[in-house]
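The complex appears here minus one protein chain, its other protein chains still in place.
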Amino acid sequence: GADLAAYCLMLGDDALIFSHRLQEWCTNAPELEDEVAIANIGLDLLGQARLLLARAGKAEGGDRGEDHYAFFRAEHEFRNVRLAELPRGDFGELIARLLVFSTWRLALFQRLTESRDPVLAAIAAKGVKELTYHRDYAAQWAVRLGDGTEYSRERITEGLASVWPYTDELFTPHPVELRLGEAGVAVDPSAARAEFDDVLGQVLRAATLDTPEAPAIPGVAGRAGRAGVHTEGMGYLLAELQSVARAHPEATW
Amino acid sequence: GADLAAYCLMLGDDALIFSHRLQEWCTNAPELEDEVAIANIGLDLLGQARLLLARAGKAEGGDRGEDHYAFFRAEHEFRNVRLAELPRGDFGELIARLLVFSTWRLALFQRLTESRDPVLAAIAAKGVKELTYHRDYAAQWAVRLGDGTEYSRERITEGLASVWPYTDELFTPHPVELRLGEAGVAVDPSAARAEFDDVLGQVLRAATLDTPEAPAIPGVAGRAGRAGVHTEGMGYLLAELQSVARAHPEATW
Amino acid sequence: MSLELKFEETIAHDQRIEPRDWVPDAYRSTMVRMIAQHAHSEIIGMQPEGNWITRAPSLRRKAILLAKVQDEAGHGLYLYSAAETLGADRGELTEKLIAGKQKYSSIFNYPTLTFADVGVIGWLVDGAAICNQVPLCRSSYGPYARAMIRICKEESFHQRQGYELLMTMMRGTPEQREMVQEAVNRWWWPSLMMFGPPDADSSHTAQSMAWKVKRHTNDELRQRFVDMTVPQAEALGVTLPDPELKWNAARGHHDFGEIDWAEFKQVVSGNGPCNAQRVAHRKAAHDDGAWVREAAAAHARKIDERQRSAA
Partner (left out) sequence: MSLELKFEETIAHDQRIEPRDWVPDAYRSTMVRMIAQHAHSEIIGMQPEGNWITRAPSLRRKAILLAKVQDEAGHGLYLYSAAETLGADRGELTEKLIAGKQKYSSIFNYPTLTFADVGVIGWLVDGAAICNQVPLCRSSYGPYARAMIRICKEESFHQRQGYELLMTMMRGTPEQREMVQEAVNRWWWPSLMMFGPPDADSSHTAQSMAWKVKRHTNDELRQRFVDMTVPQAEALGVTLPDPELKWNAARGHHDFGEIDWAEFKQVVSGNGPCNAQRVAHRKAAHDDGAWVREAAAAHARKIDERQRSAA
């Protein structure tokens, strides 16, 4: 119960928080087609988040629903990886982050379709289709930017350099993931690393880009996003996300 | 009682909200001396805000203190002019805004030292010294930027152009100001316009800059900051300002 | 039959003009102006509502709002495409928008100040837009008419969602009800202004109606909107902020107060509460995206060259 709830919050918070950063792109995209695409990806992730937070509530067995989790938890209760929460950068950073995030998440979700938890398996099956599109979108832009102008090459290279130090965290299993992984319910993310490296390698080659080399950014005393230890940008994100809901705790919307 | 409280909130909110924008400059100033100066101005205004909000609480006669006003009011209850809340721009915008704000406020406070309300008169007397320094700081930088490099001239010119449309609002009296003005308690801001124009004229001449010409930005159906109708940036400012206090409504700090 | 005669006849028979048909220059420029203005409105209109996406107080409302704003981007896309069938270029139209040489609906020059504004925009602003747009589904210009059919369908959906949000809020806390009323107070008069100046002052109406690109006068549409909205307001439990608003049995319509046309002119002429902000925001996004568009073009050229040299 508790482990499954925690695991659903991990995957749900990844989607919720990265969706927030994509929402910040709204009205700021370089072209209308991208406006539509980025909103679409944000919507897909928001949908995944809602299903996962609802599943967490059921697993927990109390009466907490999706909105309770999204709007009334404190920062240290959010279990998303730090990659999801990094402040919005330029379009190069967006594409780099989306490429890393969707490649990782797709590799997880593919495996998760075989979860012994039928709800998780169904959520994953739906998510696989969405994430395949997200990854394609990011990969296509990574190639255009890498093999476009000198300046675009610089921007995507810097984008990759800025997100790369947060990549290791994606594949570092939390005890909950290991326990549920052994039970056939969750996916141990370290199992997805090879596929991730392979796909990234293909995309970066097509984009004529090198794989970034940068040391992983540590958490605090070994604790990072999955353990509720976030970056300084997270508090501002939550302040905005939760502002209206918390100003009217008794309201229904 | 109610009018005096409302008037104290007007002047207090101007200081509180502009101080917030100055706080956002912290660790972002062009030179350490400016880091110190901007923090100092932010502190002075924060101090003025605290005195004025406390006075509002007394005038209202209830048990609302400064923190209640700052952290638990809704946006439409804030009575600051819109100039105070505009999102942080570059250093040219800062100097332009500070020049306009402090010149206006100093002209008000000089008159307010003769208020029949002894508390307001005392707050104003203290504020006059502070605001004189703020205005000098802004004026000196306006001259350096206007008569510095071509680029700095462009930045201060753009800064002035961006804040100028919000200047008329500063001198448009609210009914509360008119009523209390007649009673000798408050200052009708329109009485300060001539002094403002005169001082600004002197500074801009020294800076070899023209007085901006731009139509005033209207409120919504004639209602602007003093009536609680703000700009879209205000909600984000309050979400941040109030986030910790509202997350822990029962806490003491 | 001369080209001009054929054009007149197509119009007279309520048939549609298609991209390859000959049209008079004045028709072409009128249509481009209308369609571009409409496209710009969709794009600028994303800003006031987009302002609340990250702060939407429930995940369901957040998804609805994000999907709605995305739809508006989609509408912009269809409409710019329709304008392109008349020989216009999307990039050039955007440049004109940013330079202030083409307009967009003035309603978007008002700020969104609470989450209730999201509902009120859906109810009143989309409602007014639909009144304006339903007749355009029979516009004489085919691509525009077809775009409008799709857009109107989606906007009706948005309008219902907006109204439903307000219904939910009106059943909520006293603060929520107050928030809705206050938003209605701010948006009511600007919504009435969406139908444009009174018929007597409208410069485009006559020609547009003759060409069947427009089918009702501003005042007719405005009256229809008021008559439609009054019972909805009653059902909702809000007061429309017009003391002169009342049923006139003789006319079979609601009478309503005088619109502040001075405010209308001020906002249309570029000096509303948010005109500068909206255009500056659009310009910043466009400028920030320049290097991305250049990269895409450069990459496409490279691919093209590689394919040609391989052939």
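For reference, chains read A, B and C in written order, and residue numbers begin at 1 within each chain.
We adopt the following convention: contacts are C-beta pairs under 8 Å (C-beta built on N, C-alpha and C of every residue); 3 or more make two chains touch, one makes a residue touch a chain.
In this text the structure is predicted, and so the values were computed from the model without any measurement.
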Touching the missing chain are A, B
Taking the full complex into account, find the residue in B:Leu112, B:Leu145, B:Leu180 or B:Met234 that is in contact with the omitted chain. B:Leu145
For the chain left off this view, which of A:Arg155, A:His174, A:His230 or A:His248 is in contact with it? A:His230
So which of B:Asn80, B:Ser102, B:Ser162 or B:Ser243 would be touching the chain we can't see? B:Ser243
Given the full complex, what residues of chain B touch the hidden partner chain? 16, 20, 23-24, 26-36, 39-40, 42-43, 46-47, 49-50, 53, 66-67, 70-71, 90-91, 143-145, 147-149, 151-152, 155, 240-241, 243-245, 248, 250-253
Note that chain A touches the chain not displayed via residues 74-76, 165, 215, 217-221, 229-232, 235, 239
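Here is the rule we go by: only the chains that are shown with their structure count from here on.
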Chain-centre distance (mean CA atoms) for chain A and chain C, in whole Å, is 35
Where in chain B do residues touch two or more other chains at once? 74, 235, 239
Indicate the residues of chain C shared as contacts by at least two other chains. 55, 175
